[in-house]
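What you see is the complex with one protein chain gone and the rest in place.
The letters A, B and C name the chains in turn, as written, and every chain counts its residues from 1.
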Amino acid sequence: MNVADVIRRSRRLKLFIFIGIPMIYLLIFFFIPFLIALLYSLGMFKQVVYQYHFVPEPSLEYYVGLSKYPGIFKAIQRSFYYATLTTIGTLLISYPLAYYIGVKLEERYRDLAVLVVFTPFWINFLLRVYAMRFILHEAGMVNTILRLLGIITEPIRFLGTDVAVIVVMIYSYLIFMVLPLYGVLEKLNVELLEAAYTLGATPFRAFLKITLPLSIPGILAGSLLVFIPAVGEFVIPELVGGPNTTTLGTIIYSFFLRVRGVTGWGIGSAAGLIYIAMILVASYVYMRFVGGEVRLG
Amino acid sequence: MKLFDKILKAYTYTVLALIYLPIVILIIFSFNESRSKVVFTGFTLENYYSLIGNYRVWDSFYNSIWTGAVVTVVSVVLAILMAYGVSRYEFSGKTLIDSIMLIPIIIPEIVEALTLLVFLVIIGIELSPYTVIIGHVAFDISFAYVVVKARMAGYDPQFEEAARTLGADEIRAFTKVTLPILAPGIAAAALIAFLESYDDFIKTFFTRPPGFMTLPVYIWNMASRRGFPLDLNALATFVVAISLIFAYIRNRIERRVY
Amino acid sequence: MSEGPDERIEVGEGRRNFLKIAVAGAAALAVGGAVGYYAREGEVTALKKRVEELAAQVGVEVGPVLEENLNIYNWTWYANLALVEQWAEENNIHLVYDFFEDLDTAISTITTGAAQYDLTVISDNEAQELWEGGYLREIDLDKIPNFKYVPEEFKGLPYDPDNTYSIIYSYGTTGIGYNADFVPEGITAWADLFEVDNPDSVIRRHAGKVTMMRDSTETLAAAAIYLGYDIDTTNESELQRIADLLIAQKPYLYGYVQTEDYMNELPVGQRYYISHAWNGDIAGIVYASDEYEVYIETYYDNIKYVVPEEGAVVWYDNFVIPKNAQNIEAAHAYINWFLDPVVSAIHTITIKYPYPAGLKYVPVEIKNDPMIFTPSELADRLYLGRALTPEERAIREQYWNMVMTA
Partner (left out) sequence: MSYAVELINISKYFGDVRAVDNVSLKVRKNEFFSLLGPSGCGKTTTLRIIAGLEEPDKGIVKLDGKDVTYVPTHKRNIGMVFQTLALFPHMNVYENIAFGLRMRRVPESEIRRRVREMLEIVRLTGLEHRRIHQLSGGQRQRVALARALIVQPAVLLLDEPLGALDLKIRQRMMVELKRVQREVGTTFIYVTHDQTEAMVMSDRIAVMKDGVIQQVGAPYEIYMRPRNRFVANFIGEAINMLEGTYIEPGVVETSIGNVRVEGGAEYVGRRVAVAIRPEKILIGEEVSGDVDNVFSGRILMTIFRGAFVEYRVDVAGFEFIVFKPHVGGLARIYQAGDVVKVGWIKEGGILLVD
């Protein structure tokens, strides 16, 4: 047996190449730093000028310290509220779009269409958010149009409200829903639908029974890509939200950068780890929920 | 059905128009004479002249593009390996890996950035553009993985077996058959990975060497105190134009194999 | 709102002409032309020529041999970059002039020790925390002869009594900015923003048109000054009172905003027109200042800034050299160059932040603008923050957090 055969025949070697290499990368550059956060949260890591020391005395002090922040629960609620609405919003807007491009549009135009949808996202995130701010501004386009149409006399206040936060978040995260949905819908076999029609299914039922279940992987992927970063979002609420826009992201950020020191990093890491645990649970429940629907269908 | 298709088409164009609306605003104001970003006072090309002379913008734009490209290639390749391995092989801990792969997306960026920085100090790696790339790849793998795996979910392994019975070894079966079939998913993953890197501020800010600016770092610095200079609007216009031209040309010249 | 130039200033041709500025009573320094790269080339040459002339007049000496590199880490919009680049070129230094926009991120960068900067600019109490923590290198004042141009009141400030680690860069106050078109009655005190029980107070009459800073230190300090507490109080009952006050104020606010927001919004005034603000930023609106261009032109003379009667936070930014700096000589040379009165003056004229060493050569319009140079008679009602431990900050963040999520 030559080397190629050894590789071919060794399942372990293949597993190593496929799973091992990416995992080693993540282990070194993600999970070890992640471990550092864990150590900080347990008070097991200290910094003296540019030297870092391991202190083998775990304590839950920083986790307990978190409970002194009465606002944290509200911040979590707010984070999940924004993220949920953003996910639903992006899904509702993206699905027909991705469906049109991936299924209805002539094949040779699909790539072009995807690039055209993607193009606005070449603009820096911050510039996009500012542009949205001009549009939602009291003197901005939306209010101007509404006034010209005679619908309103006084400008409506969007900026500084949750409406603005959610609109801007949906706008910013839209592409993360469109792309996975497109990736999945594009390979949808139209014959399956045609088969369903021949079997007497109405287009709506065919969609419900065939298209939708088959696009579940895309919906799942898109939801994860939108929901998870959206829970951590704090820049958009700060830029377009009102007085009550503190999210969990804001709080973690302020622990690390404002409180600073071992204390700040400790509490910040503790908050970060609790946050990760919460999202893992939420994602798991969500995946089970969506997966369950597949079985029902 | 026909009516439904028409509604769908109209809807798509409406959404596209809305997506482009803020961009149009940016473009309009790139020609604004006044320093104000709210009221349009008069037409000028001044912002474009000032953009041409602003070497910091071009430097950071260039840095964003090339680091983003490297990050995208590396993270998508690693994500494909991973998604392929998880979809193709049965092994214990598979579901665990699936959850683990979510953590880099979940972790608050500030935690990730600072702990990576500490780690780099501890092992004595000096900051360079490559540390920025390393940091970006560490979360981009996950983004790409989620997307590639969604596409792979419906991939029939018989395609690959067919290729092997036709004389392709495993590598060629993978590159000639599996990859092209997964291409739309991979392209989506690549775009997402690129976008995540291209738009990243916090992680870049902490893992970059002195003076190394990407576009987000430059823009955040410029914008967050004074509001961004209007030559950035000019840059936005330029980028959109290039991107659309590129998309159009690509569509014209590319003779798709499939 | 008016956009016309202020009458006090001599105007050249066109709306955006650059002005002739009297420097040290000598010949006028003319800089200008069209904007853009070519214009800036000309500007740099003109500046260079002027600096050489003026340097000869005041007798700047050539220092020791410098390193080839210098990594500077400074706020954005905080120096005339054309001038800085010219200095680097003249001294054959490969200069990395890097920006930060948020002191918190800058301090994290410096304290983790990964990034190596040779010179940075840090505020008063943070500078003290850094040198106490061992993150700063001592500055050799012998290598900075121009230190003598720093006015006495900016030497030996409480956070570094012997200027061992820090040298003044600029300073300012945190007060209230507003658009006088909408608030013709004017604002004078914190009480105007905090007396929510008085239906005739400014905040009640302009409910929803007021913003506070999205910055815990500053906003807690504002309330503390109004209540007569130490601005850095960590006394929990005092903090509770502060939080109560801020929570009571909250319904009447537009929100807590960042600098960029109020700088763009105040002149428009559509969303809000009264903002808790930094003096230099308000000056930035009024003069629409830039990082390269030297001109004095008033864009918005309806924008006002006030240091409230009860007092205000004063802050000092300082040159400091991080412990892990590599190019020490160059860093000292840069500080020395910056403290040259003419150089400081040009930076001041460009940025509209006061660089104390240049006071002598700054045109009178700027020198007399209280928005830029805080009048010395205010000194007894300005409060300087003190160094805090992370634990103290954690307590304060708790109450801030309480306010933000109330």
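Simple rule for what comes next: contacts are C-beta pairs under 8 Å (C-beta built on N, C-alpha and C of every residue); 3 or more make two chains touch, one makes a residue touch a chain.
Just so you know, these numbers come straight off a predicted model, no measurement behind them.
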Completion exercise
Given B:Ile106, B:Ile181 or B:Leu232, the correct residue touching the omitted chain is B:Ile181
Handout entry: Which of B:Ile52, B:Ile122 or B:Ala168 contacts the chain that the document leaves out
Key = B:Ala168
Handout entry: Touch list for chain B against the chain that is not drawn
Key = 156, 158-159, 161-170, 172-173, 176-177, 180-181, 183, 257-258
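Throughout what follows, only the chains that are shown with their structure count from here on.
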Exercise for the section: Quick one: report the Å distance separating chain A from chain C, using the average Cα coordinate of each chain. Expected result: 37
Problem - Cα-centroid distance, chain A relative to chain B, in whole angstrom - result: 14
Practice task
Could you check chain B for residues that touch two or more other chains and list them?
Solution key: 37-39, 114, 118, 121, 220, 223, 227
Exercise for the section: Among the residues of chain A, pick out those that touch two or more other chains and give their numbers. Expected result: 47, 50, 137, 139, 256-257
Problem - Residues of chain C touching chain A in the complex - result: 102, 104-105, 107-108, 111-113, 133-135, 214, 216, 250, 253-256, 258, 261, 268, 270-271, 323-324, 389-391, 393-394, 397-398, 400-402, 404-406
Problem - Residue ranges of chain A touching chain C (in the complex, touch as defined) - result: 47-50, 65, 68-72, 74-75, 78, 137-139, 155, 157, 159-160, 238-239, 241-246, 250-251, 254-264, 267
Handout entry: In the complex with chain B, residue positions of chain A that touch it
Key = 4, 8, 11, 14-15, 17-19, 21-23, 25-26, 29-30, 32-34, 36-37, 40, 47, 50, 52, 93, 96-97, 99-101, 104, 107-109, 111-112, 114-128, 130-132, 134-135, 137, 139-141, 171, 174-176, 179-180, 182-184, 186-187, 203, 214, 217-218, 220-221, 224-225, 228-229, 231-232, 248-249, 252-253, 256-257, 265, 268-269, 272, 275-276, 279-280, 283-284
